[in-house]
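Below you'll find the structure I mean.
All protein chains but one are shown at their positions in the complex.
In this document, chain identifiers A, B, C, D and E correspond to the written order of the chains, with residue numbering beginning at 1 in each.
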Amino acid sequence: MSVVVQNIERPEAAIVEGLAECGVATVHEAMGRKGLMRSHMRPIYAGARLAGPAVTVSIAPGDNWMIHVAVEQCREGDILVVAPTSPCEDGYFGELLARSLMHRGVRGLIIEAGVRDVRDLAEIGFPVWSKAVFAQGTVKETIGSVNVPVVCAEAAVQPGDVIVADDDGVCVVPRAEAKATLDASHAREAKEAETRKRLMAGELGLDIYGMREKLAAKGLRYV
Amino acid sequence: MSVVVQNIERPEAAIVEGLAECGVATVHEAMGRKGLMRSHMRPIYAGARLAGPAVTVSIAPGDNWMIHVAVEQCREGDILVVAPTSPCEDGYFGELLARSLMHRGVRGLIIEAGVRDVRDLAEIGFPVWSKAVFAQGTVKETIGSVNVPVVCAEAAVQPGDVIVADDDGVCVVPRAEAKATLDASHAREAKEAETRKRLMAGELGLDIYGMREKLAAKGLRYV
Amino acid sequence: MSVVVQNIERPEAAIVEGLAECGVATVHEAMGRKGLMRSHMRPIYAGARLAGPAVTVSIAPGDNWMIHVAVEQCREGDILVVAPTSPCEDGYFGELLARSLMHRGVRGLIIEAGVRDVRDLAEIGFPVWSKAVFAQGTVKETIGSVNVPVVCAEAAVQPGDVIVADDDGVCVVPRAEAKATLDASHAREAKEAETRKRLMAGELGLDIYGMREKLAAKGLRYV
Amino acid sequence: MSVVVQNIERPEAAIVEGLAECGVATVHEAMGRKGLMRSHMRPIYAGARLAGPAVTVSIAPGDNWMIHVAVEQCREGDILVVAPTSPCEDGYFGELLARSLMHRGVRGLIIEAGVRDVRDLAEIGFPVWSKAVFAQGTVKETIGSVNVPVVCAEAAVQPGDVIVADDDGVCVVPRAEAKATLDASHAREAKEAETRKRLMAGELGLDIYGMREKLAAKGLRYV
Amino acid sequence: MSVVVQNIERPEAAIVEGLAECGVATVHEAMGRKGLMRSHMRPIYAGARLAGPAVTVSIAPGDNWMIHVAVEQCREGDILVVAPTSPCEDGYFGELLARSLMHRGVRGLIIEAGVRDVRDLAEIGFPVWSKAVFAQGTVKETIGSVNVPVVCAEAAVQPGDVIVADDDGVCVVPRAEAKATLDASHAREAKEAETRKRLMAGELGLDIYGMREKLAAKGLRYV
Partner (left out) sequence: MSVVVQNIERPEAAIVEGLAECGVATVHEAMGRKGLMRSHMRPIYAGARLAGPAVTVSIAPGDNWMIHVAVEQCREGDILVVAPTSPCEDGYFGELLARSLMHRGVRGLIIEAGVRDVRDLAEIGFPVWSKAVFAQGTVKETIGSVNVPVVCAEAAVQPGDVIVADDDGVCVVPRAEAKATLDASHAREAKEAETRKRLMAGELGLDIYGMREKLAAKGLRYV
């Protein structure tokens, strides 16, 4: 049942770039508040913001063999998404694998498990979002699959979906919704720019969003 | 049952400033080792140290409507304290709300839930202590209360209590104890300065604090 | 049953230095993938990398008396390892104790509990790996032991074992295995340097490690 | 700062009995959805349902001395509420202390920590709601307070407040609200009895509560 | 974006019954070790073992409105699967909703959140697998969807998939794989029956499974 799917459809590069610029919070809202991975997925260093198509890996606990298999399936701009088949925080990934991915142009790693060599990874600028930092080594005994649907940190990911990641976490945009999500993100940004201006001038959200009447209708009392 | 209490008593500004300078660990000790929020309340960036009167918000899970209501109740120097009525880590708060609070002179946010736009918040210098960083959006459907007593991260907070927060966490000083706590904090600092000098000169705590005899009486054996 | 063991055997300094340079991930692998503390042991600031012989402390929950006792047993280059007898995250340790340890040349603290004054500790450059940052104060009522075997974050530690710690976590090298571990670490580093060069030149791990045949034998299918 | 408050006001017995019969879920709702302790407070055996005035204990981590002090303050029908000053799961309480409390007519124990001898406690029928079952022993070195306000599992408890506990958890009813809460609980039960009858006859909540129109107004689509 | 899908395809009843008899562990293995929900999904009482087609509910945190909507979509033999859009442990479900579901022939509830009235649910025999027991009440303000794909406790669930649940947890069988999974489960059971007989007669797994040679080849040494 272990397979490597070699040809996956990827979204248009310009759309991916656009989503990266919008960032996780905006994209998540623009999609109708869905697609987020759980909050335990944290970046190993602050400041990275990126997007790319997902190359997915379904992997055994404590066994990183399939990451080596997945490297070959990655292209310029991809993001590797690794989901163990049962909860695990072993250190599946370190600097050597990052070197290999960087050579292929991979932008980052999303892994619901552990990672190590984090100082080196920061120095060479390879961003990772993970569940843990843990040096625990892994074996190469059990096979899994590459480019199959996975659930990672409670988000369903299909190969080729757009991963957006920044300091706020990780969001998954289904490939078919990428264009619409980008448009909705831009609309949201435009609206927020207008709101930002008014808030910085001292207007209250209560007035900008017309909330006072609704609050009174709900029964809110001022004392 | 949802109310907004509009007039709360705030502590004297000079006392608040003094407590901010002393920091969480000193203030907590000076109060008799109480008032701390749980250790899962972490700053979104390192280095902030501040104090201010609490404007409290009791809020529904996944619903940030009452934060908008609370903004209007804040004054220069306040700290917003947000406590969901059941455990939640949704991202109730981001850069736009921070802009609005900054315009009113609010110094920071304490929230036992999630927060988002953390890179932007760091850039504009609005400090937050939260349970999680999570982009998950919230709705505006359910009302709550502003300036009522709340329990936040297992600390009881009354509106107008002094919140002290730094890299060590968050401490709550009841308004009525603020002056006495500041005095006790200063006394503790003076004593620690003296101890610091002796420790840096190589004296041992065993001798400075006169512990050897008590340890022997308890039965400690050196082998 | 509470004792302070005053004379412990320490490993050779040159070996300790060598292990520090190799870092946690390499040393853990070189020992045969063992000796790691759990991943909840995190550094209070990034970038520290060090090694030293362990001075161990078995300590009561919420009571830091024995840390004062342990200070006297520490020598230049040591690392203090503190293990509460039941789970606790109180702030056993802060800047004053760090001053005292620094005067004796102690390199760092490993504590499966909480620590406070973390901003000060970063400023004076005293590295700590802990389970929590928590300002909660402790008492001085109950004795424990110094330089007895402890279990810290699920790693067994004997006094005089080498502690290696960096951004990846904390590893314990039994004193008797220190020399062999250093040699194995150096061998691993040499091999990794070679692999790094090949990966950066674009070779795949699949080929470098000769994995393709084994994967096929396991039944991996490419589709 | 350690005190034992010897005279506390207790609620009327008939009200307490009434609240016990209503149970946690009903009482919590009748109070306006507040007063619950966190869900990690679990009964050591199923089936107990009780209520009583709180005798509160603020206690050091790993130190059960003050429980012995508190026993003397308990009367027939009371419930002991024990809150450590920092998170702890040590086994503060076992069969012997239960015997002592039972002799005084105490109905049960609520403790945000550990408990032991759970098989014996079940056999003698002394109910406990705790954060953990843990045999870890405690010391008697540090004093605390009896009958002071505490926060227990994120619920604020005043001495004399009514504790209601059953398989669903633990709820705190402020003494001043006990009568009104009982009345509201009875009203809720009457209403639920009516609803139960209709649901068991096959009517839908959608119709009983008149939800269809509101759902349509919110935009719910049936496809 | 909130929809109620009214017609879903359900698996054949005989297959569902067969899977219920096999139980979670066997079915999970027969599917190739996948489909399990996380281990925090626990039954509220021991001994229930069942299977049925999933009616799925995507629901807001702290808001159980959509469960009322979902009831109407349920048929004899179904299992309700409720997944909040962000982590929540509020008590979405109690005895009244269970009465309503039982009237429609629903077999049980799977909810990655809290549940209450657990004593009543045990008495009336309505089984629930949940993340928590928590009496916290919920509101009816925000709509969600019924019979859309959800991720529940890190398992992807499509409406009409077969849910199998027992004391070991919860497993999801995609509808299209139900027949093949049942056949594989029966094959596994037959094989295990044979193995059971031999193990109970004292043969060792080492011999039954022919492991000795492979272990020696891996380098296992007996000393």
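Everything below uses one rule, namely that a residue touches a chain if its C-beta (ideal position, glycine included) is under 8 Å from a C-beta of that chain, and two chains touch if they have at least 3 such contacts.
Being a predicted model, the structure only gives us computed values, none of them experimental.
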Check the whole complex and report which displayed chains the hidden chain contacts. A, C, D, E
Consider the whole complex, including the chain that is not shown, and state which of A:Glu29, A:Glu72, A:Glu89 or A:Asp166 touches that chain. A:Glu89
From the list D:Ala54, D:Ile79 or D:Ala132, pick the residue that touches the absent chain. D:Ala132
Touching residues on chain D - with respect to the absent chain: 2-6, 65, 68-69, 71-72, 89, 91, 94-97, 99-100, 103, 114, 116-119, 122, 132-137, 140, 142-143
Residue positions on chain C contacting the omitted chain are 1, 32-34, 36, 38-39, 85-87, 149, 151, 154-156
Give me the chain E residues in contact with the hidden chain, please. 24-25, 28-29, 33, 36, 39, 42, 46-47, 49, 166-169, 171, 192, 195-196, 199-202, 204-206, 209, 211, 215, 218-223
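FYI, only the chains that are shown with their structure count from here on.
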Co-neighbours of chain A and chain C resolve to B
Chain whose mean Cα position lies farthest from chain A: D
Rounded Å distance between chain A and chain D, as computed from the means of their C-alpha atoms: 41
Overlap residues in chain D, where contacts from two or more other chains coincide: 33, 36, 85-87
Name the shape of the chain contact graph, picking from line, ring, star, complete and other. other
So the touching chain pairs work out to A-B, A-C, A-E, B-C, B-D, B-E, C-D, D-E
